[in-house]
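The chains shown are only part of the set, and none of them has been moved.
Each chain gets a letter, A, B and C, in the order it is written, and its residues are counted from 1.
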């Protein structure tokens, strides 16, 4: 099976590496060359233009956001240059609106399209342990399943309409940001009564909330360690806004999302551009003026 | 060591049973007799008035709420009838205001006071696996530690000011309700795109959020099983309001709590009085008019 | 007609003065003496204890809040010392819960009870131009109408259940605080684009929102003049919380009130204890970090 892979950031590189390691012939393309060179050293063929990566059986893409996907596939014309009969597996966290548009544009051209956003950070991707959502035409999904299984702890099928996988990814990220804001507000409250965030969060993340999200972000909050970002705060805001957009399109109010959006915006206004989502804790502390209080 | 236990609801009965099983001489009192009879059959001495249970080394109480605690200890005069030198271990989920008041009233009378609210449902209490928060004078806490260890998976010390344990309990319950509302809103969103709540929640509660709270309430949401209540919705509202009160007293804004309060109130307006907190899912569905939509 | 008046703050003094000026025989009582002396100079008889003011046909009271009303009428025993057949006209902004309780307690004792909260500041009260809400038994209201007309631009009858007038007063104050928060947020937005608050508010308060609330608080925001307070910020928070309580009792969610509560709390955390409600503008500015931004 001939496989292409477009978009070699930390996630894409790890995913493509696993495909190579599993024995697939992989042709890669990336906007900048350095990442592609590294994949070449593992055995990938490097394409100089994206259409060269799209001549085969399956094309994976893991681009940063709506804009990058639009630029490559729509404005850049890649859709019109793809091998007929190829299946495009889109791993990006994109809007449901773009997912719907891509689904239509692929169908018009007789191209297969599978939405396959993932949960997991680069180290999880490197270990081939991602949770991979899948949505798309059943035959297309069947065709790419062996490839996805190389990357995944588990595949989670969400039906035939591709945007379903995207809305699930956005809903999941919305839940992540809510969990962090929840720890942030709760810690500010307990801290105002003299209980340190570390004590409070150790309790919570080892009992009722003993799960990766609470443990990971909880640790960062307890240690006041907000950089370098694992999940960059501006990307969290982007995803909350995409969840709101998805809600708007189908008229689903999301009251928690409104709170998250404003807390994230306040974090950015206060200079958290380069910080992790855990920096929401700083907003809760400033809102209650905790630092000032402790000083006096 | 002579031990008293007041308040024999499902939680209190299980906790007192474990003290008896561990060999302590336990005198129990409860407003209604049936629960006390059951403890008597396990070896407890039954007191006809609360003051009879308060003649010993330690008095545990596990009453329903602020009002019940006030009625027994303050208005009912129990504080003035307690054995001098006794330590009162209060397990109830009460307001920080009442915790502060009780702390003062005990101190005035030379009585020991330890706040020891717990996390865990009756089955966890029966198994002696509660997570027990403790806050109070160090010597008083030391004295009651062996008793608490009988009930606990682990003790979590929160310092000397008793209200610290209470604010931590309230902050934890606030996080529980937030987690449920988060699943409720996210499920409504994915359902509007055709993804069933069961599929979505199975994914979330087995991956990023693989923890008791998400798994327990998530299952109830996925199965639309809202009665009988494990954590009754009106009690969840009570605790969110106590968290807001605690925030108000120390000027800590809690934007998520405002959202929770209104969703819970809407649930009650819609008739969820006898339902579990998981019934927040119904509010998110009605807000998006999902039933109507699916019918048409 | 013999009239008593209890509670001689700025509002009560102005209202009592108008009753005296209209020719009524007025006996006044106040916790501290200075205010009573001033009324004496206008012709009032000064009572040394509240019950002496309650021997006549009508007793007006204008106390600060629930606590003050409870202390005088319930805990202080005034209800049991009032002239049988007297009608008590309660002008205070109190909770609906207390209004209901007072209504019952008066009824038990055969005393008349009229809720008559007012809209208007001290200067409006002095001019006899208040808007006076009335609710209570029709005969009781009829009896006190001539007195109320002395103080009022207009009477606004709200039915027989006394708490109706109180809930209307609280709903009105909720609308006032919302209007201020609305100007605060909108001004922060326009200011971030370089439009001064003064320009923006001059436009709004002279066109679409040409009304006393927007003009009064708008002027304060435009001029950044937050002290001395006209409507003190902590009292605004108290009233928003009473509106929430009233909503809770009848299960009416008030999403805007949740936002107001947190903004007001943040204002207090930032030191606005002695400021006017208009200081909500400072919270919106800090939330967007406008000062920092303009400095850089």
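For this structure, a couple of remarks:
Keep in mind that, in the parts below, contacts are C-beta pairs under 8 Å (C-beta built on N, C-alpha and C of every residue); 3 or more make two chains touch, one makes a residue touch a chain.
Just so it is clear, the structure is predicted and the values come from calculations on it, not from any experiment.
The full homomeric assembly consists of 4 copies of the same chain, 3 of which are present in the displayed coordinates.
Keep this in mind: only the chains that are shown with their structure count from here on.
Rotation angle relating chain A to chain B: 180°, from a CA superposition, given to the nearest 5. Taking shared numbers over all numbers used, the chain A to chain C interface scores over half, which places it in the same class. Centre-to-centre, using mean CA coordinates, chain A is 36 Å away from chain B.
As a whole-number value, the distance joining the C-alpha centres of chain A and chain C reads 52 Å. Counting partners per residue, chain C has 255, 262, 266, 269 as the residues that reach two or more other chains. Within the complex formed with chain C, the chain B residues making contact are 241, 244, 247-248, 251-255, 257-259, 261-263, 265-266, 268-269. Chain B makes touch with chain A in their complex at residues 96, 119, 131, 133, 156, 158-159, 161, 163-164, 167-168, 170-172, 174-176, 178-179, 181-183, 185-190, 192-195, 199-200, 203-204, 207-214, 243, 246-247, 250-259, 262-263, 284, 287-289. Across the complex, chain C is touched by residues 255, 262, 266, 269-271, 287-289, 293 of chain A.
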